[in-house]
Structures are given as structure tokens and as C-alpha cells.
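I'd like to ask some things about the structure below.
Only one protein chain is missing from this complex, and each of the others stays in its spot.
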Amino acid sequence: MTASSLPAGPVAARPQPVWRRHVRAFLRDPLALLGLAVLVLAGGAALLAPFIAPQNPYDLATLDIMDAGMPPGSQSFSGMTYWLGTDAQGRDMLSAIIYGLRVSLVVSLSATLIAVSVGASLGILAAHAGGRVDALLMRLVDLQLSFPAILIALILLASFGRGVDKVVIALVAVQWAYYARAIRSAALVERRRDYMEAARALALPTRSLIFRHLLPNCLSPVIVVATMQVAHAIALEATLSFLGVGVPVTEPSLGLLIKNGYDYLLSGKYWISTFPGIALVTVIVAINLVGDRLRDVLNPRLAA
Amino acid sequence: MTAPVLSVEALSVAFRTEHGDLTALDRIDLAVSPGEVVGLVGESGSGKSVTGLALMGLIDAPGRISGGAIRFEGRDLVGLPERDLRSLRGTRLAMIFQDPMTTLNPVLRVDTQMVEAIHAHERVSAAAARARAREALVRVGIPAPDERLRAYPHQLSGGMRQRIAIAIALLHRPALLIADEPTTALDVTIQAQILAEAQTLCAEMGTALVWITHDLAVVAGLADRICVMYAGRIVEEGPVAAVIEAPMHPYTAGLIGSSPSRNARGAPLTQIPGLAPSLGRRPPGCAFAPRCPSATPDCAEPPPVAALPGRTALCRHPLHGEVRA
Partner (left out) sequence: MLTYLFQRFGQALVTIAAMALLVFVGVYAIADPIDMLAAPDATADERAAIAARLGLDRPLPVQFATFAWNALHGDLGRSFVYNEPAVQVILQRLPATLELAFTALAIAVVVGLPLGLWAGLRPDSASGRAIMAGSILGFSLPNFWQGLMLVLVFAVTLGWLPAGGRGETVRVLGIETGLLTLDGLRHLVLPALNLALFKLAVVIRLARAGTREAMLQDFVRFARAKGLAPSRIVGVHVLKTILLPVITVIGLELGSMIAFAVVTETVFAWPGIGKLLIDSINRLDRPVVVAYLMLTVCLFIVINLVVDLIYAALDPRVRLSESEP
């Protein structure tokens, strides 16, 4: 998108930078473009929640219990339209969803970022140190990956109790092993490459060897996978919150909104649960569309 | 001369790809008389396996028969409904494949795979089908047939499996057996045995045999006639002794020169320079011209037919015989 605003002429004569070719290849897929648009919209809404939400859903002063359980499109006492209806406390669902999206995205993005960092560090450490450290770490990884993610997360949350920070820790614990393994095997391949030999021959300090030379080359395949993993993290966070062991009621994510509305689903007030669910599903599908395309463009080898 | 059991006229096969159609077979003609053994010789990629599959009606998408006719026992197989083709396969027309390790299904017992081949075409009792399967195993020289019937393929040797495949193919006494390099994957001693047995059985049953191979030596001892394929075309065709004695097409001559044989003991083997063209990049004229020692500029034109009594070749400058006007 920025590419089109660059001046033409001498620039066009130069060979295209790699990234610009990637951007073009990416933009050629309409589904991926749609996914990207949805993500930009969702991310923007989450970021600007306090400014664009019609109501602050957690400011009890703005809630009116007289407006409780109103169907989509209803008018409030004060003349405001609840486009997506209200919940049992008279909270505007649209505002709740925007704020819920914010919690969901913050939790899953930060968890994935931390998991990649932790996993990458340990993976590199294992590959670099070898021997007992490697064996121990990889045994741990094998062990962890042999249990389903939800079980690990439940063990941790049963111990810690609810909380945004605790959910993040649980999501990190679930994901790190995956990255550690991927980075380790990439590092084992990369360290035998010529550029690493050259860097070693220059007697660069170990730290610079690892962080300036080895790590960047191992990271790129993981980035694509991490994109997709954000979708898994969102889904897992939603599941945990739905089970009532995730985020606290004071900071509801989409999953918790769905849980809160579930009881009313049976009595026909579908909107309290359904709209947050649609938001959740849309974001997950959008991430998958973008991730799929990213994988095809950046790493054709991974394409199934 | 009896009417041929199989007569192929101008058969073409094309494969659809992203870069347009690729021609795998280009207007080939082939006639096989009842009980005759025909050798189909060529390098890999020359179209010989595609020919075998086309004759069986087993060309799958993205491939298709793009022209010509396959007359078999008086019917044209091209465009015949799949149902009718299926009733011919295994009964009148049979085929065996290169790798005996993979042609038998590893998870099914030998008897299952033999009995189903009988039941596909005949309504007989299970006991009768089994008895016929056993008999067929005895016929291909398999010892302890009852034990083998109960075995899974991986419990048998490669030679044994190919014998079983031949037994299955001959269960219904077909008029034509197509053998696609069935001995290539086997030990040399087993190869010779299987070859001899297949030949004997076909002679007994009056089954015509089309033997596809890249090995000229195999055909020399086995076939009555030989067809040499190059880049999707049959470039030379004739009685096997005459062709080997005095090849018309330079490619055939190259093949003979590059295969170790009794006649040329001690003489150095020659090589054909260059590589066979890929399907996509075929010159419009003679496909062999770029590698041919006797090529001239006019070889870029489509090659004419050269002939000798009972023999033909697609060549402008045949080593023997004359170009027809």
C-alpha cells in the first residue's frame, strides 16, 4: 500500500526489493486481503475502544438496568440505539464486544510474543549447548507436547486461580515447547552453514554469534507459524474463560462474554452469546486466512 | 496372416498442465496378432508405459486419449464406456506392472486378491474360486500354493510376487497381456525364469504378449517383433532378428550399439550423445535429430516413413531401406 505512494521513475528502474515482491504476492489473494482488512478493523477497534465504543461497559454509572436484555436494534430510555442488544445488566453488547476483543487480543498476542521469546531462547540454548542441557530441555519439550494444551492450561489455572496475567502465563506454558523445538532444529541446521563458519572464524563473541547471526536466521520460519498460533491462543483463551477459569469477570474477554450469555441462550436471548461468538470466530478465521497466505508467500516449502 | 487381435491406429495421448497440453504419445500405430510376442522398447519417458496404460483404458486425468483408435477383438476401446472397459480388463485384456513389491496390496492376503479377480467377472462359489486360484499358482510354478494363498505379500520374495501377479493376470486366459517391465526390479536369474515362464504360459493359452522394456537384450530373446519408441512415437518397427541385424533408424542403431550383447564381445560400448527430449520441448521435425549422427537440416521437417519388406521406420536418412515417396 505504501509502495504505490512512492515516486515512480528512477525507483522503478531498480530491482524490486524482496519484501515488495512478497507484499504484491500477498495482495494478489482476495481472501487473504479480506482477512487482513478484518484484522486491521478488529485491531483498530480494540486499540481505540475507549473512543469508539458507544458506551463504557464497565462504568456502572452508564448502565441502566431498565435496558437489560433488550434485543438488537432496541432504543434505550435515553434514546441510544443498541445495535446488538444488551445483556442482563443492560450493557450495550457492541461496546462489550469491542472491549472484549481488546482483552482477547492483548492476552493472546502478548502470550504468543512471550512464548516465542522464551521458546526461541531455550531452543537456541539447547542447540548451542548440546549435551545434557539439550537432552534435558528436549525431554521436557517432548513431555509437555505429549499432553493436550487444555490439560496443561487447566492444571496451571487450577493452581493460580483466575486473572489476565495468569491466563497469559498458562498460554505461554502451553506454547513455548512448540517454538523451542522448532527453533532448535532450525538452529542445528543453520549453525553448519557457511556464514556461521565465517562468523566463528572472525572470532566474534558468542553473544553476537548467537543473537546477531544465528537467531535471525532461525526465527523467520517460526514467525509464520506464530501468526497462526495467535489464532490458537485466542481460541484457547476463549475456551478457558468460557469454562470460568480464565480472565476475571471485571475484565471479560470474548470467551467470558459468551459464557455470560450462555444461560440466556436457552431462553431465546440469543444475541448475548452469539454476537461475541461471531466476533471471535471472525477474528480466528481472518488470522487463518492471512496466516495461510503468509506461509505460501514466505515459505513455499511449508505449503501442504 | 490372421486378423490382428489388437490394432492401434494413430493413437495420441495428451496431458493437460498449467503450461498447456503435453503430448505423451504422438500418433502411434501398432498391430499385434493372436499369440504374438511384441517388444516395446524405449528409454524412460519415451511413452512406452503410457502406451500400455492407454491400451488398458487406464489413463487418468489430467491425461486423456486425444486421438486415434484402439481396435481390440473388433471393438474400438477409445470412447468405450467405463463399464464395458471394466468387463474387458482382467478377462480379455490383462496387465502386469514393474514393481512386484507394490502391485500386490500389502494389507490383503494373496487369496483375497486372487479370488476377487475371479469374482469380478464370474459368479462362482468361493470354494471354486479358491481352487482356481490355487491351480493358477501351480501353473506359474509356485511351490506349496496353499501356504502362499494364506500369506501376505510381504512374506513372499519379489520373484514369487511377480509370479502371483502373472497368475492373477492370466486367470481368465486373456487374449492380450501387457507386461510393463515386469522383470526390471528382480534379480537377473529370476528375470530369466520369469521371462521364460511368461512366454511359455502365453504360448499355451494363445495369449498375445506386449512386453514393455528399456532393455533390448530382453526383447531380443523373447519377442517376434519389436517396436522402438522415442519421444512418444514409434520410430522403428519390424521382426526382431532383422531389426537387430540391420537397424533402419539411427536411434535403434544407437540402442543396439549401447547395449552389451554377444555379438560385440570385447568391443567398446557406444553412447548416444545428449538426452531424450522432455515432453514439453519437442522439435517439430524428427525428435531424435539433435542427437543423430546422420541428421541434416531437412530433419527439422516431419520425418517420412522409410520401409523394407515387413518393416517401417520414421526417418529421412534410414541406415537401411528406402524412404517412401
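We call the chains A and B, going by the order they appear; numbering starts again at 1 in every chain.
Methods note: contacts are C-beta pairs under 8 Å (C-beta built on N, C-alpha and C of every residue); 3 or more make two chains touch, one makes a residue touch a chain.
Only a predicted model underlies this, so the values are computations on that prediction, with no experimental measurement involved.
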Who touches the missing chain here, B:D29, B:E43 or B:D99?
-> B:D99
Check each of B:R27, B:R71 or B:H121 against the chain that is not shown and name the one that touches it.
-> B:H121
Positions on chain B contacted by the hidden chain, ascending | 53, 56, 58, 86-91, 94-99, 102-108, 112, 116-117, 120-121, 165, 168-169
Would you write out the residues of chain A that touch the absent chain, in ascending order?
-> 135, 138-139, 142-143, 146-148, 150-151, 154-161, 231-232, 235-236, 238-239, 242-245, 255, 258, 262, 265-266, 268, 270, 273-274, 277, 280-281, 284-285, 288
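FYI, only the chains that are shown with their structure count from here on.
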Could you give the separation in Å between the centres of chain A and chain B, each centre being the mean of its C-alpha atoms?
-> 58
